[in-house]
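One protein chain omitted, others in place.
Let's turn to chain A:
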Amino acid sequence: MKKKAEITHPEKIYWPDEHITKGELIDYYRNIAPYILPYMKNRPLSLRRQPNGIKDEGFFQKDAGDSVPEWIKTFEILAESTGKMVNYHVVNDVESLLYIANLGCIEMNPWNSTINKIDNPDWVVMDIDPSDKNTFDDVIDVALTIKQILDEMEVEGFCKTSGASGMHVYIPFGRKYDYDQARDFAEMLAHMVTERLPRLTTLERSLAKRKKNQIYVDYLQNRIGQTLACAYSARPKPGATVSAPLEWSEVQHGLSPKDFTIKNIFDRLEQKGDLFKGVLGKGINLNKALQKLSVPVQD
């Protein structure tokens, strides 16, 4: 069985304003594979396919269907919402990654848990999702507030640009806790953020009810089956941006997510290496972290 992804229509324009082709996207994934694969390995993938490039919304696909080649790994999971089995793609090597990219997946959306321990996420993620009225400096203020709370808990967090307008902060959970606990922890963090930044942030899901210039602190990405764009994933956004892991010292006013693209990320990787490694580390001790946060009851 030959394990090689067949690349079709590499000449197709994916980013029309920048004249970046599908072939260039495939090349990006070929080169970034050693960096991105650790964060995709053994994780069910939700596909967002945009075979006509970034100007087309594309469509979402979870089930691999019948047409999937035999050498692509898949994993069946019962979808609780529908009661049906869904056969997810799982990408563990570069050829599988290129196969997925060739389907028109500009961004990679892996689960927070792996098929070996599907109920226990490797990380908790806080999704900082600004409105169009917010500046990236606002996003940075929210990220730094999360960092401040994590520092108070003496817990390490890792941040990256989403590659679009927001940022993601990851807290390693080391598959020690379940999705309910991950969600509760994220919700607690989110409430603490809104308590500290009541004007700038909101937990209101409904777009209509949010104030025009508020940032949504989305803790609901910590449910089973929810996905965000992976570290080093390309994004279907102007400039062919990627979701770029950052050092906390870089998280300062003036930083722009547009600075990190499929073209220039490699220079950065050469200098700084993979800043996101710690996300797959040991995971925090939730008990200890909560104790650090507990304020003694005042009398």
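For this structure, a couple of remarks:
What we mean here is this: a contact is a pair of C-beta atoms (placed from the backbone, for glycine too) under 8 Å apart; a residue touches a chain by one contact, two chains touch by 3 or more; residues count from 1.
Criterion: contacts and distances are computed from a predicted model.
Only one chain is not pictured, and the protein name UniProt records for it, out of "Putative aldouronate transport system permease protein", "Mycofactocin radical SAM maturase", "ABC transporter ATP-binding protein" or "Non-homologous end joining protein Ku", is "Non-homologous end joining protein Ku". In the complete complex, the residue from A:D63, A:D184 or A:D274 that touches the missing chain is A:D184.
Of the candidate positions A:D119, A:D137, A:E154 or A:E247, contact with the unshown chain belongs to A:D119.
On the side of chain A, touch with the chain left out of the figure occurs at residues 117-120, 177-178, 180-181, 184-185, 187-189, 191-192, 195, 206, 208-209, 286-287, 290, 293-295, 297-299.
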